[in-house]
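Missing here: one protein chain of the complex. Every other protein chain is in place.
Up next is chain A:
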Amino acid sequence: MSAPNPVLRSDGISMSFGSFNVLSDISVSVGTGEIVGVLGPNGAGKTTFMNLLTGALAPTAGRVELLGRDVTRLDTAGRCHLGLGRTHQVPRPFLGMTVFENVLVAVTQGRDVPAADPIATAWDVLDQTGLAEVANRRGETLGLLDRKRLELSRALATDPKVLLLDEIGGGLTDVEGDALVALILKIHDRGVTIIWIEHIMRLLMQTCTRLICMAEGRVLADGEPKDVVESEAVQVAYFGAAA
């Protein structure tokens, strides 16, 4: 499915590790202001797809465009400066630094246009994500939920135009999940385009305007969330329905 004003586009990207094809010919276009959910069974290639979009991996074929610019050969930090933020499936806090310092690094290093007041900006992000109260705690002391919040805070601190979330809802309670959805919708309201890989259907259905289902390194379905979920191919590949 192609979007009218694509902010992020993959054009026939493929990824192989030796003779093993992880992704085959993925062409996806995400338009300004969309919230796109990506689902699929384990091993579908979702995280690899995200790693190709962010530059953590280089595709064996195809190209990636960010805001109309070919970024296929641009590294992760370069794409971040152009406005592509991400969270990792397994949170990667800087353990020896405080929560505030974790976010401050993102404010000072991840923006093309420097923040006028980095300290206040970092604090605002923490306030927004509910981490202000633990701002002076070291990353190593945080539990899973706060580590995920910190992951999101750091991505937000880079002032992204496109935000890629990798299974950020995993391990959360229903209440925490609802709070996350509210936060993501708030971020979206500020004009940030969101791509969200997630296994928890409830969160995606509450949030997304579009759903992509992947299986075995290919796009199985792409469209309105309700249509994608009800499609026969998705029912078989993801929900285990009998063919």
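Before moving on, here are some points about what is shown:
In this section, a residue touches a chain if its C-beta (ideal position, glycine included) is under 8 Å from a C-beta of that chain, and two chains touch if they have at least 3 such contacts; residues count from 1.
To be clear about the criterion, contacts and distances are computed from a predicted model.
Between the listed names "Na+/H+ antiporter subunit C", "Cysteine desulfurase IscS", "Acyl carrier protein" or "Leucine/isoleucine/valine transporter permease subunit", the UniProt record for the complex's undisplayed chain reads "Leucine/isoleucine/valine transporter permease subunit".
Contact with the undisplayed chain is limited, among A:43, A:96, A:143 or A:171, to A:96. Considering the complete assembly, chain A touches the hidden chain via residues 54, 56, 75-77, 80-81, 85-86, 88, 92-98, 100-102, 104-106, 108-111, 118-120, 123, 132, 135-136, 139, 154-155, 157-158.
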